[in-house]
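Below is one structure, written out as structure tokens; the observations come after it.
Left out: one protein chain. Kept in place: all the others.
What follows is chain A.
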Amino acid sequence: MKLLNLPAALLALLPLINPGIALPSNNYTEHLHLRPLPGGSLYAGFSFTSTTPLSSYVANNFRYFPRALAQILQYTHTAELHLRFALGRWDDESWGSRPRDGLREGGNGVELWAWLENGGDGAKVEGEEARAAEERWSDLVNSLSGLFCASLNFVDSGKTIQPVLSFSPEGTLEAGQQTRTNFTGEKQGEKQGELRLLHGMLPHEVVCTENLTPFLKLLPCKGKAGISSLLDGHKLFDANWQTMSVDVLPVCHDGECELEIQQTVDMVLDVERSMRPRESPIPRPLPMEDILCDEDKSYSGHDTCYPKHFDGEMEWSLERIFGRPIRGSCPLSTATSDDFDVTLEVPADRNIQVLAEAAVPQQSPANSLIRHYKLPEGKDFDLFLPQQPQNPSEPQQLPLEQPPLYVSRQMTGYGAERGGMHTLIRNPHPYSQRVVYLESLPWFLRPYMHTLKVSGNGRLKNMYYTPLIDRKRGTQLELLLEIPAESTVELTYDFEKAILRYTEYPPDANRGFDIPAAVVRVLPTQGEEGQGQYLRTTSLLLPLPTPDFSMPYNVIILTSTVIALGFGSVFNLLVRRFVLADEVPVSPLAGLVGRVKERIGELKAKLKGSAEVGEGVERKKAANGGPREAVGDGSVRKKK
């Protein structure tokens, strides 16, 4: 047995670590980024990072790294893991570009992708390697399903794809690099298993508190202290948009390798809605006194009030939005005094009050929109931003960063047979961009690839397409597109809706079937490092032809069948012309067959010998005569 089932690639690295240099230590840091967004929303991005040296990982010696997850990763030979839980949608038009370049974001529902080690010690048959990787993948999704209380186990072969262009490893996957150098012709020592990227999506999965709890349990402070104390299921899942991510990746610097786990929670809260008291969450119409009326309207009066739009920023505080203040810093955090825990991004002229029981180190660089705070240990911390009407003379607003692209995807058509997919990709920038467009479609949506059209002046540079296999594999479509500057590219194709077996329908068959979001990766421009930016469309609902599991149609179908049967037989009897059997001309084909048979019989008889010849021919003749008599309707047996 291999030592501890750890990824062989990582094991191979161990001797490389120079014992002379201090081993990378266990680290844990956390950070909260707050930024008010236009339209009365607040973006809150939580990130938690812990690292463990590979040696400890191999030795099963964990300090901050969650053991439960580590064991799964070791068992399934996972080199890099990305897990996303997402709900709602990011509104690019009002909120600008996505946080973290969309790297920590997933399609609606659950999304998972991981680099798994192929089950190979050296050269093996391709199919077998793939099967080993698929088994590991299946182990991985099933274990994660248990760990995160999500239906990840439904990511089966039909929902798994192997993207080529859309994802690249974020960590330093030495194994990948090693094999790549192998391909370039360098001498290889012991060939390690290659890494294989597998990707699955569950668009229908509803992310909820039950997923948050295991997520928090992976954190060292488990939501009791530090910024994670703000994470409350009620608020998180009342957000307009929220995404949770777990990323595990190996990071190597100068031969020192450590395993890093990054957990993030990003959300956009509606400030007004979040601040509603929990006792009366119902948004009843406000009392008349609380409504700002536009007195300039000619008709304005005691019973007529045109609501005035409030331009300024609302007052808010962390406690009112999240229901509780931050319960001090996480004592396990290894952050140095230079690291700040909370970052707030507001216009420089906005008043901010820090409510804390202890002195809070803070920093706000001059003329900067950013303010940093450090959490006091063991003491509550809160930020209060009073209401501030906007000064119309010098409106100071946060600059809104434009997203790299605007993408929207819709389904067109109606009826139960055909449909179409329609994606609009708009590039607002004055330079052209290369994007990878990835779609993973379930097998019951059958795209017609000949109808795939890229209109506008977008150019289709490359395409990776894996056709579907009914009930086994979905379609994987990866397009490398070039989107010219300031233009809109339209991507359309038609598809056919498959008819499922009636046992394959879910209980809510008439709701439709969820189609996972398309992933758009904006590739980094030349000379630019990094992953590029990611965008995801919303998921879609595909109505399939659904048998009516209820009454009325059954009635129609049954009646029609009875009528057809009755009508058919009566009509047949009335209309058919009956003739005597003798009158039916022998069809030329039947005659030919008969003659051939006769010949064969004769030949056989000849071969067998003269003694049986006579009998054999007689029998054949009788047999041939039989059917001829039976031609026509047997019921009429009149003879002249």
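Rule of thumb we're sticking to: a contact is a pair of C-beta atoms (placed from the backbone, for glycine too) under 8 Å apart; a residue touches a chain by one contact, two chains touch by 3 or more; residues count from 1.
Here is the rule we go by: contacts and distances are computed from a predicted model.
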item	value
Record-based protein name (UniProt) of the chain missing from this complex, from "RBR-type E3 ubiquitin transferase", "Glycosyl phosphatidyl inositol protein transamidase complex subunit", "Propionyl-CoA carboxylase beta chain, mitochondrial" or "Ribonuclease P subunit p30"	"Glycosyl phosphatidyl inositol protein transamidase complex subunit"
Contact partner of the left-out chain, one of A:Ser25, A:Asn510 or A:Thr525	A:Asn510
Selected residue (touches chain absent from view) among A:Gly255, A:Pro307 or A:Gly568	A:Pro307
Among A:Asp238, A:Glu345 or A:Glu482, residue touching the chain not depicted	A:Asp238
Absent chain, residues of chain A that touch it	39, 87-89, 91, 93, 108, 237-240, 270, 272-273, 282-288, 291, 297, 299-300, 303-307, 309, 408, 410-415, 420, 422, 490, 492, 508-512, 514, 538-541, 543, 546, 548, 550, 552, 555-556, 559, 570-571, 573-575, 577-578, 635, 637-640
